[in-house]
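A protein chain is absent from this complex, but the other protein chains hold their places.
A, B, C and D label the chains in the order they appear, each numbered from 1.
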Amino acid sequence: MPDALLSVHDLACARGERLLFKGMNFGLGKGELLLVQGGNGQGKTSLLRLLTGLARPEEGEVRWRGESIRRVGEAYHGEMCYLGHANGVKDDLNPVENLRFADGMHGRAFDQTRAVATLERLGLSRCLDLPCRVLSFGQRRRVALAALLLAGATLWILDEPLTGLDVHAVVLMEGLIRNHLTAGGMVVATTHQALNLDGVAVQRLLVGNVAIPALM
Amino acid sequence: MEWASWSDFWHMAGYGLYVWGSFGVTAAGVLIEVILLKRAGADTRRRLKRMQQWATSLEGEGQ
Amino acid sequence: MKSRHKKLLVILLALAGIGIAAALILNAFQSNLVFFFSPTQVAKGEAPTDRAFRIGGLVEQGSLKREANGLTSHFVVTDTAKSMPVVYTGILPDLFKEGKGVVAEGKLGKDGLFTATQVLAKHDENYMPPEAAHALEQAQKAQQTLVK
Amino acid sequence: MNLYTYASPANFYVLAGKLIPWFSWGAGLLAVWGLYISFFLAPTDFQQSEAYRIIFIHVPAAWMSMFIYLVMAFWGAIGLAFNTRLSFMMARALAPTGALFTFIALWTGALWGKPMWGAWWVWDARLTSELILLFLYVGIIALWAAIDDVRRGDRAGSLLTLIGAINVPIIYFSVKWWNTLHQGSSINLMKAPSMAAIMLQGMLVMAIAAWFYTIAVALVRVRRIILERERQTDWAKAILENE
Partner (left out) sequence: MHRFLLAVLRRDLTLAARRRGDWLIAQFFFVMVASLFPLGVGPEPEMLARIGPGVLWVAATLASLLSLTRLFADDHHDGSLEHMVLSPEPTVLLVLGKSIAHWLIYGVPLLLIAPVLGIQFHLSWEAIMVLELSLLLGTPILSLLGSVGAALTLGLRGGGVLLTLLILPLYIPALIFGAGAVDGVMAGTGAEAHLSLLGAFMVLSLMIAPWIAAAALRVSLE
């Protein structure tokens, strides 16, 4: 796997007493999408949390640009953006304020026009100064997506990005992922829904309580 | 020998209550810890064995 | 900021922190932070006025006098430099003896008499059989006579 | 066969099983010997009469209370640094005994203080910091009990142990730093012990008995923890079937 930026080596993951998977190996290069599939409770979210560095693997390691993410930690986090089940959107702040904080968190100066443009692109032009508390779940998800776009990360790790989104938003999401990949980005995502991603290099990874052969 | 008689020994020059209170509670504490430890050890082993039997019986049914 | 600079900054901050903390702790130990005050400190006016505090020292030899009711006792607490008269009503602890350590809690009157509400015996960390203590005493006495 | 062999839970389980009888019998015999010295060989004290005999329990218990805490902090630090499972198990196995000894030190101290000082309890630095130690033990055990996830519990408990470790030197040096009602230590590396030889001997024998007891109890407990955590492995299954 010479051009794999993200690679996983002999990864094993346990939750509580149960071994979810072991001996997992794969690599992901620029412009590639990894779809993680599997039934409920098979360890999809656990795998994503291992990839972000939030969780610690039972065995093996995750590498970014050939180095363990434990070692490069913060540099890796600068190039990675995670969207989990929870949106990470503060209910008491309005969408713009939420994006302002997301920028500050990445140590960037806040660019208001760009933030507003992104929110408008995601169809939130009418909610710019409403607290996120009054927004619907799908709208809050869009705020989180705006933060994802603004972060400008190479690697997106998305846990069920389509839940709570309507048909338009799903199409929008597909477009965003495609653009990201053609621009040389990488995506790891779990989803139960079908994604229309023609012309994209897709790897599929089945997670379950079975040894998974190397995919490459 | 320090003590003229057993009653002298228990009396501890008037400090019997304090001295025996200290040694008694210590002995009781150690004893309780040992008993609890024994019981917890037996409980754990029994529980683990039962779980194991259960697991093997499930495997047997599956085949 | 480069990571080397960052590391240096963290180390410098840590050293500065330790330095400040050490300086503050040393400063605290130079001033008095005490469970009890010695008669010398009381004489210098370091002890609280008009409220309860503790004094500690040795019971002066030959100073213990009990009143007729048997409960009230008078004695003098000394730290060899200064001494203070104390009055206490109540049962004294078993270890309370002339020449031994004592901590008394109470108030200092205008007349310089310390009225104690509680008297605690402070013993030292020496443990030995009575014969040995007796022998030690004899030896000390002999030495004193020699010095004289 | 090297030292690392015993860092694996399976091997340590067997080793601990072999060691436990030695330490248990050792603790029992030493306690009998120590008690014999304490009550039949050690003479009356010149100032405290017979009440001083509490020292034979009080000082070993107080030492153990501090020492066990430091050992727990040590194992916790090792576990956090090197991610060794066995160190966390050791820390967990030690805590209840540490709490017991802290309680004994406080209890015997109160029973000693009442006849000698004239008070069950005073809020001086030594007593207060020892009480905080008991609270810390209780807090650590409660934290372990509250966290179901073993790995998270191990790490969280060890972090709490580490931050509380600063209390131990405060306990130890409190009698030097502040003028407390509590007397200073009779044993000091810098000077000759201020105790008659036979009394000192009794105290040391009791202290070693407490050591042996702690090791024996901790090994029994760590064996239980190992078995519980390794129950999925073949060797643990085999042991369960054979026992």
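Note that contacts are C-beta pairs under 8 Å (C-beta built on N, C-alpha and C of every residue); 3 or more make two chains touch, one makes a residue touch a chain.
All values reported here derive from a predicted model rather than from experimental measurement.
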Chains on display which the left-out chain touches in the complete complex: A, C, D
Residue in contact with the excluded chain [from A:9, A:30 or A:106]: A:106
Contact residue for the chain not shown (choose from D:118, D:164 or D:202): D:164
Which residue of D:147, D:187, D:200 or D:240 touches the chain not shown here: D:147
Chain not shown, touching residues in subunit C: 1, 6, 13-14, 17-18, 20-22, 24-25, 27-29, 31-33, 46-49, 51, 53
Chain not shown, touching residues in subunit D: 80, 128, 132, 135-136, 138-139, 142-143, 146-147, 149, 151-152, 155-156, 159-160, 162-164, 166
Where the unshown chain meets subunit A, residue by residue: 52-56, 74-75, 77-78, 80, 82, 84-93, 97, 100-109, 131
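Simple rule for what comes next: only the chains that are shown with their structure count from here on.
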Subunit B and subunit D, separation of their C-alpha mean positions in angstrom: 16
CA centroid of subunit A to CA centroid of subunit B, Å: 54
Intercentroid distance (Cα basis), subunit D paired with subunit C, Å: 31
Junction residues of subunit C, two or more chains touched: none
Per-residue multi-chain contacts in subunit A, two or more chains: none
Subunit D-facing residues of subunit C, complex: 29, 33-36, 56, 91-97, 100, 103, 118-134
For the subunit B and subunit D complex, residues of the former touching the latter: 1-3, 9, 12-15, 18-19, 21-23, 25-26, 29-30, 33-34, 37, 40-41, 44-45, 48-49, 51-52
Footprint of subunit B on subunit D - complex, ascending: 39-44, 49-51, 53-54, 57-58, 61, 96-97, 100, 103-104, 107-108, 111-112, 114-115, 213, 217, 220-221, 223-224, 227-228, 231, 236-237, 240-241, 243
